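First, the structure itself, so that you have it in front of you.
Here the complex is missing a single protein chain, while all its other protein chains stay put.
Here the chain labels run A, B and C in written order, and each chain numbers its own residues starting at 1.
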Amino acid sequence: MDFAPDATTRDYTERARAFLVEHVLPAEPVLDEQLAATPDDWTVRPVVLELQEKARAQGLWNLFLPGRHPGHDGAGLTNLQYAPVAEITGWSPRLAPVAFNCAAPDTGNMEVLNDFGTPAQKERWLEPLLDARIRSAFCMTEPEVASSDATNIGTRIRRDGDHFVITGRKWWSTGAMNPDAAVFIVMGKTDPDAARHRQQSMILVPRDTAGVRIVRPLSVFGYDDRDHGGHAEVAFDEVRVPADNLIAGEGDGFAIAQARLGPGRIHHCMRALGMGERALALMIERASSRQAFGRTLAEQGVVREWIAEARIQLEALRLLVLKTAWLMDTVGNKHAMTEIQAIKIAVPRAVQQIIDRAIQLHGGAGVSSDTPLAELYAGIRSLRIADGPDEVHLASLGRAQLRG
Amino acid sequence: MDFAPDATTRDYTERARAFLVEHVLPAEPVLDEQLAATPDDWTVRPVVLELQEKARAQGLWNLFLPGRHPGHDGAGLTNLQYAPVAEITGWSPRLAPVAFNCAAPDTGNMEVLNDFGTPAQKERWLEPLLDARIRSAFCMTEPEVASSDATNIGTRIRRDGDHFVITGRKWWSTGAMNPDAAVFIVMGKTDPDAARHRQQSMILVPRDTAGVRIVRPLSVFGYDDRDHGGHAEVAFDEVRVPADNLIAGEGDGFAIAQARLGPGRIHHCMRALGMGERALALMIERASSRQAFGRTLAEQGVVREWIAEARIQLEALRLLVLKTAWLMDTVGNKHAMTEIQAIKIAVPRAVQQIIDRAIQLHGGAGVSSDTPLAELYAGIRSLRIADGPDEVHLASLGRAQLRG
Amino acid sequence: MDFAPDATTRDYTERARAFLVEHVLPAEPVLDEQLAATPDDWTVRPVVLELQEKARAQGLWNLFLPGRHPGHDGAGLTNLQYAPVAEITGWSPRLAPVAFNCAAPDTGNMEVLNDFGTPAQKERWLEPLLDARIRSAFCMTEPEVASSDATNIGTRIRRDGDHFVITGRKWWSTGAMNPDAAVFIVMGKTDPDAARHRQQSMILVPRDTAGVRIVRPLSVFGYDDRDHGGHAEVAFDEVRVPADNLIAGEGDGFAIAQARLGPGRIHHCMRALGMGERALALMIERASSRQAFGRTLAEQGVVREWIAEARIQLEALRLLVLKTAWLMDTVGNKHAMTEIQAIKIAVPRAVQQIIDRAIQLHGGAGVSSDTPLAELYAGIRSLRIADGPDEVHLASLGRAQLRG
Partner (left out) sequence: MDFAPDATTRDYTERARAFLVEHVLPAEPVLDEQLAATPDDWTVRPVVLELQEKARAQGLWNLFLPGRHPGHDGAGLTNLQYAPVAEITGWSPRLAPVAFNCAAPDTGNMEVLNDFGTPAQKERWLEPLLDARIRSAFCMTEPEVASSDATNIGTRIRRDGDHFVITGRKWWSTGAMNPDAAVFIVMGKTDPDAARHRQQSMILVPRDTAGVRIVRPLSVFGYDDRDHGGHAEVAFDEVRVPADNLIAGEGDGFAIAQARLGPGRIHHCMRALGMGERALALMIERASSRQAFGRTLAEQGVVREWIAEARIQLEALRLLVLKTAWLMDTVGNKHAMTEIQAIKIAVPRAVQQIIDRAIQLHGGAGVSSDTPLAELYAGIRSLRIADGPDEVHLASLGRAQLRG
């Protein structure tokens, strides 16, 4: 349980921080301009491509993928090593993760292909994803049902000779509005009569397959997240793909989803800590500089308490994230289940409060686009819903405690 | 302290509710379509004009203005009578208040003109506002300073013969993006050396005066509130208006602002209760209909607690709002100061939590535009900042308790 | 829905307040001395008897009993009239309620006898209770089961000719340690096979009946509440009483309990408001007078916020209590069920926080017996458990909302 950063971690962290300060933060207003100039465009903007080029040149690329991957650019970091680097990317979640090719949902999709893909699947989809030549989407959640209960999944994947035929409707397919998202990993039921967690399978669906229809973009508190390729509702109407597109075997979908979600959750939490740190930094700056009634905000009312509580929360939760990463590295994701759930619940909740208080301290600037706070808020708020609402995880963690 | 609705109140409330159900709620998707069809338009949309016509025909018009106003359409309701009507408009804050010509900031501006305007000012500006022929903005908050401290106001109103010359910068001028907002009420300092609360004055500035420049729209979370005429940053650069445009006397600005803010705050609170009721209604509907893990959400975890707590909060705070209205009607706004502050703090805070929980219960639909919840959240969250952040009011109310 | 105090209410309230200030508050240290002098005594102390004599002489007696009761000293107040009087008694809950013969559980027991008792039962037990010649206990909660679910009740009341025979074990029988508590109202099952809410009956058990055994006193935090007759665990071992001791009919126990609990709950809430007001008054005094780091506590950190929030909560919840009282008076206790549950949940919760913050502001004096705060805390904390824990009421209220 040694959480001290080793030499590799320190090296990557320092370089990532330098990159953030030197390249990413100054690129934020540039991104805003480029987005404003092309309101109907869902592709990655030029400023992002430039950042990717610079980051890759510095070896800040595909850092999320644990273990060595010969022939790729991955750094082979452990989760514990990756954690502080990912945290730094959370300071600028619209730019830094994608700059390092470490942005969801591509990261999770690459992990799935890396862990469960056939050589042919890897060659066709993993390679270009690792190169950021294409992007991808993950189609799991459905509009009509509580998707946190996997037995509710309504999408059907029907075998038809050498093909599978997919019919269903998904939403919150992040990135799917981007026409460069060339492939979708779709979860559906191959056997509704199988055991509870053997009904589902995952399959690769190229975007341009007949029957795939992007229905509409979804917004998050008014934000369309165009820079990330948005969030799409996607209809699959008798979509036919070769049987080889299945990932692993029939009935493996739930297990793959679980395998994917562990790292996905901890990555979100790592970045969330960075979001919280940025909000705290903004809070401190504001409290020190803003005057009202003859004194700085720092000298008034609850402000110092807010700052202190933010610092305490971030310190305690960072340690819990590091312990979780260390457990995943040493005993495996399965045995880190309780800790993964714990941070999935606790980190977004705490960071949401920190950002909310930072907004309050900034007044009108806090809810507007003059600070990153309102958009950070929308992001962190959604995390408490995405991939299972807090309440499902709380109940599950509580049940586990009751059992043993 | 009799809060029971009298016959007039019951009549207006029933008619307002019927109007909401019959006309306003069905108009919501129509508004969305019209907004989507004309993304760069800041004027009132056709569907709103149609609603206004219908509402006015039914006498649901200018209900906010207390007392009788011969020659106008006003209903002459007391604050206590208006409260439940305003609450109903809160169910659909984008449409219902404006349909009844009861939307901020026009209501506050009409009150100022009604209470402090000269006959000429009334004829020129109040009449068309009561008719909804024009709209208006209120320019008080400034970007560079903590505007909750009125001594911080940087805008200057300088006498120059028969004119005043205004220079300064305002933001969060709600409605000002709408080109039909024909007049701005601007607060600035006429005498920075006067006593603390005699430095400020208010003046009428026609939109088309030379030197008035709409700098940019502001967003609230990701919403630009185009249907309300948005929120503008406005620059005043040596803007010259006749001395007759001054409202009341030099140095009266702070007092007028205070007079304006009392009713403004209670109207916000009344509507906020309606927002909370709608969120609760949506929560109940969702909890009853949505299934997960074999049971409805209502049968699981914290959901019933959330619903119960929402009901309790709304009941208690409604009574406090009614008492405040009754005090304003009977002893005057000044003597209802503590209660006005109390509801300004407590109502948005409680309703924010209710809406947030409703969002949580709706999952992805909650943060998107598929329910009104996320936009309601953005609105209520801003209320905790607008017109003085909670903390300023808490400290002030606390001081008052400590004094007496 | 007129909550304004009428002349009767104002008169009683003013006299009760004067009595509190003049007689009750000065008696608090006297009670402490008398308690310290006789540590093993559970009877009412002399100072209480003196207060009762004075209060009765002033007509401040049996105020809790709604409606006129010819021949008794009752004031015949409505719930709405009684509310502010009861609130005043909450300032000194150890002395003021009992001084006015308005203390639980005798109040509830008198109500039961008044509403459901036979003339003989009234003569034998109600008369001396109204005179405070005896005291009583209510034996409902049982140690082995969750008593908020009435079907769990384990005590059996078996018919045997002209007698009933009672066997079971009760606890939290408040007042029962006092040897002057001459009669116990005991709830038990006469027919375990009847419909869910027809299994239970209530019966009068004189303290000195064979088989009644006071097992032990219970403490609340570290307090034994000796001044109130404590809280007893009581064993009933084949206790035989005449059949005439049954209150109303067999199977009526649940209905009587419900009828008793409504007024009991609102009385608790009224007094709780007074406890909150006293804590707030102490907070204000302390914040104004205590110096640290060169300034009074009032000028630092969160103190003003705490005071403001306490004031807001007390104002809003008082209105909800008044509305509940008004509903009970006008449409009956049954139709005020939601409101009774609402205040049962909300008032103790809010007052607990106020008292807790007052403790915090008083430091060491707050947790000790140098202020009444710690003992007030113990009392209010228990209220969130007594007569159904918050969670049972929240779930029930939530279900009611979901139904309608």
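Worth pointing out:
Operating definition for what follows: a contact is a pair of C-beta atoms (placed from the backbone, for glycine too) under 8 Å apart; a residue touches a chain by one contact, two chains touch by 3 or more.
These numbers were taken from a predicted model, which means no experiment stands behind them.
Counting contacts over the entire complex, the absent chain touches A, B, C.
One of C:8, C:38, C:330 or C:369 touches the chain omitted from the figure, and that residue is C:369. Of the candidate positions A:24, A:303, A:325 or A:383, contact with the hidden chain is made by A:303.
Only one residue in the set A:102, A:272, A:346 or A:365 touches the chain that does not appear here, and it is A:346. Looking at A:287, A:365 or A:378, the residue that reaches the missing chain in the full complex is A:287. Listed by residue number, the positions of chain C touching the unshown chain are 39, 141, 143, 145-146, 148-149, 152, 171-172, 218-224, 290-293, 297, 300-302, 359-360, 363-370, 374-375, 377-378, 381-382, 384-386, 389-392, 394-395. The missing chain lies against chain B, touching residues 301-302, 304-305.
For chain A, the list of residues touching the undisplayed chain reads 1-4, 280, 284, 287-288, 298, 303-309, 311-312, 315-317, 319-320, 323, 338-339, 341-342, 345-346, 391, 393-399, 401-402.
Heads up, the rule we're going with is that only the chains that are shown with their structure count from here on.
Look at the CA centroids: the one farthest from the centroid of chain C belongs to A. In whole angstrom, the spacing between the mean C-alpha positions of chain A and chain B is 37. With each centre defined as the average position of its C-alpha atoms, the distance from chain A to chain C rounds to 54 Å. Those residues of chain C in touch with two or more other chains are numbered 304-305.
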